[in-house]
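Note that this complex is displayed minus one protein chain, with the remaining chains in position.
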Amino acid sequence: MKKLINSPESVVDDELHGLEAAHPDLVRVDFENHIVVRADAPVVGKVGVISGGGSGHEPMHGGFVGRGMLDAACPGAVFTSPVPDQMLAATRAVNGGAGVLHIVKNYTGDVLNFEMAAELAQAENIQVASVTMDDDVAVKDSLYTAGRRGVGATVLAEKIVGAAAAAGAPLERVANLCRKVNANARSMGMALTSCTVPAAGKPTFELGDDEMEIGIGIHGEPGRTRMKLAPAAQIAELLLLPILEDLPFRSGDTVLAFVNGMGGTPLIELYVMYNEVSRILKGKGVTIGRNLIGSYITSLEMAGCSVTLLKLDDELTQLWDAPVHTPALRWRA
Amino acid sequence: MKKLINSPESVVDDELHGLEAAHPDLVRVDFENHIVVRADAPVVGKVGVISGGGSGHEPMHGGFVGRGMLDAACPGAVFTSPVPDQMLAATRAVNGGAGVLHIVKNYTGDVLNFEMAAELAQAENIQVASVTMDDDVAVKDSLYTAGRRGVGATVLAEKIVGAAAAAGAPLERVANLCRKVNANARSMGMALTSCTVPAAGKPTFELGDDEMEIGIGIHGEPGRTRMKLAPAAQIAELLLLPILEDLPFRSGDTVLAFVNGMGGTPLIELYVMYNEVSRILKGKGVTIGRNLIGSYITSLEMAGCSVTLLKLDDELTQLWDAPVHTPALRWRA
Amino acid sequence: MTPDRTCVLAWLRRSAAALHEQRDYLTSLDAAIGDADHGINMDRGFTAVLDKLPTVAEADVGTILKTVGATLVSTVGGASGPLYGTAFLRAGTALAGRQELRPVDALAGFEAAYEGIVARGKAQRGEKTMLDAFGPALDALRAAIEAKQPFANALRAAADAAQAGALATTPMMATKGRASYLGQRSIGHQDPGATSLALFFQMMTDGK
Partner (left out) sequence: MTPDRTCVLAWLRRSAAALHEQRDYLTSLDAAIGDADHGINMDRGFTAVLDKLPTVAEADVGTILKTVGATLVSTVGGASGPLYGTAFLRAGTALAGRQELRPVDALAGFEAAYEGIVARGKAQRGEKTMLDAFGPALDALRAAIEAKQPFANALRAAADAAQAGALATTPMMATKGRASYLGQRSIGHQDPGATSLALFFQMMTDGK
């Protein structure tokens, strides 16, 4: 295992110390409760927006705490959902009296732990709304699964609902917006290599030198199919076609196209992928109105990428364009 | 070799097509001359700032073209200096009548090719100033080397002189500022893994599972020493101490600390490294006034990092803070 | 001999030791069909439990189990944290105030625990989860106790059934939890949660 860390035990805390040292203007880290909180939280009268999940997906979620996005993030151990105590503490810390939105990615662990936290917060008379993100088309949403996983759309939702909350929208509207983003977004990912959970010390799965996994999640879970390595153009099709069919996205639609690196993917490859994505969408008559290219929801040092499409309308576009200033996402501020 | 590409031959062009498709508001790509040019170049009366070098270091330099930074970038083949024709075309394209600065990283190839281009541009009566960046303390600057390599300070210089040029500074001042950044910055890098040049198809060097290279450059060149893998705290010392001694940086100094990923390094590890860097600097009485954490000057998919320190004064701080809007670096805009 | 609070404490300690020892094995099972953390999660939780046990050294069985449950909820995370946490919390509630456990008490505790997992996780037997070890164990325990077998034998039967249940998850296709994302590819691997669950039953028969 080759990582720039001190030890598997300290990696999450070391990272959080680094985050706090680097961005004291934006975030503070509460090490007792193990949460990342916006430096000036709670903002009185504003809906608080929190999210959380296992660590190892940086910059998600801690890197999205700041102005115009999340008010707090709850980092669990690597790839392990945080515990209800963290979400409860975060909910208390960001509650400015207008209630708190929990953005939950659809994994059994995340759902159960957030659920317990919401029960506890409501028992303290804090108004909580929860929205579960499940945009991953690699997983069939059927009786035979725990439902689709929440992946790339989470980043887009956090930006968009963060902007709405900053603009003073009430909890119900913020929650509905989050549902709207989830309803209009679809994602799919692939891996060229496995990642290594620090505490496990060896790669989660083994891939041959000429193989790739299609339909992976963000926890080093194996994908749905293993295939021979293919050119970027073909990989883009393998990811995009299921996405396009699923919503479906149609000719005439305008989308936000998000090409995401899994942690070990250099930017040159992401731009190669973006070029293929934009070519395919052009061919289908789908217009890319906005884009995001970079490693924003990762799986440790995994090499690979995911693609997320979000159908845009004026409301979502305006909120996307609104100022944001967080460690990882920043514009017009 | 596992990469998200179509072919080794097309990777650079595919990436440039992606860059242009993603950011038409900021850049246009001239495929005939193989250069990335600011969308609204030339800006009349403004000093043009260009840079260039081999590809494989993305986002450097193409991702830094836009408002408040570079006016053009000249991407060579992977890890191969561009040819004089490119720099000449870029110089012509961005010359708004106030002359053009060439920011050259100190590698024999870059220096020779930029030199030939400057001669050709001057023959066309375009005023050209050239500044060579050589901030890498891993290389002894002596009679026995081609001199220090230009690495991380280049990113900082491009931002800072880009801001000065945007504010209307004349060529001589812009060039002197670039020299000032170079004179006040020092860097050093390390690798956990090699990278693979696409056309070569196999890793440039082999490292054992428990080894790392200290003092690498950005072209997959082996470093000066190979060592057993060490904790992040120790790696930070191995990189920082030579940097601190060299300038030297002293107690009471304020610096910009730039922790850079080599392409395959996830953000979680860069924040772990930043934490160690900030701890060591605190111990030395050096204040971090500004920071930059991310993968900005890379070596394809190499895992590893580099650290750059730039001694700040008010002038440099103000120019660093000035608005910038490029594909890869954006704030206050 | 009727087991008392001391037996429960000893069982928890043995379980913690066993989870620590089986940490890598459980994690490798989770690597195949999940996210390679189940052993790490359980070990983290039970390390915290060991730290907490001295605070309940004098308490009744109910309090002990509730403390374990609360500690697991607060330290494990993942799917297994709320599930095991709820199981221990519910068992503790069912056994509030008890200093000793007659076989029917133990059965009631396990039944409450099982129902807690079902209520929290909304799974049924056959979905390739911890319930596939817990269900058969509970059936065996209930049958043995109703047949008035010696308690030690009943526990042995439950442990064997749990073990068999864990092994029987291998050919199942997961339809709950993270392994369900794999669909058909989840077949052929033993469920990590079922495996850790069987271990708790085994620790009731070992070292006595």
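When the chains are written out, they are named A, B and C in that same order, and each has its own residue count from 1.
The working rule: a residue touches a chain if its C-beta (ideal position, glycine included) is under 8 Å from a C-beta of that chain, and two chains touch if they have at least 3 such contacts.
Given the structure is predicted, the values throughout are model-derived calculations rather than measurements.
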Omitted chain - touching chains that are shown: B
Touch with the omitted chain, as defined above, among B:220, B:263 or B:304: B:220
Residue, one of B:5, B:26, B:118 or B:138, that touches the chain absent here: B:138
Candidate in contact with the missing chain, chosen from B:11, B:65, B:78 or B:286: B:78
Absent-chain contact - pick from B:107, B:296 or B:320: B:107
In chain B, positions touching the absent partner: 54, 76-85, 107-109, 112-113, 115-116, 138-140, 143-146, 149, 197, 199-200, 204-205, 217, 219-222, 224
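In the analysis below, only the chains that are shown with their structure count from here on.
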Touching chain A and also chain B, the following chains: none
Chain at maximum distance from chain B, centres defined as averaged CA atoms: C
Separation of chain A from chain B, taking each centre as the mean of its C-alpha atoms, in whole Å: 29
Interchain centroid distance [CA atoms averaged], chain B/chain C, Å: 55
Centre distance in Å when chain A and chain C are each reduced to the mean of their C-alpha atoms: 32
Chain C: positions in contact with at least two other chains: none
Overlap residues in chain A, where contacts from two or more other chains coincide: none
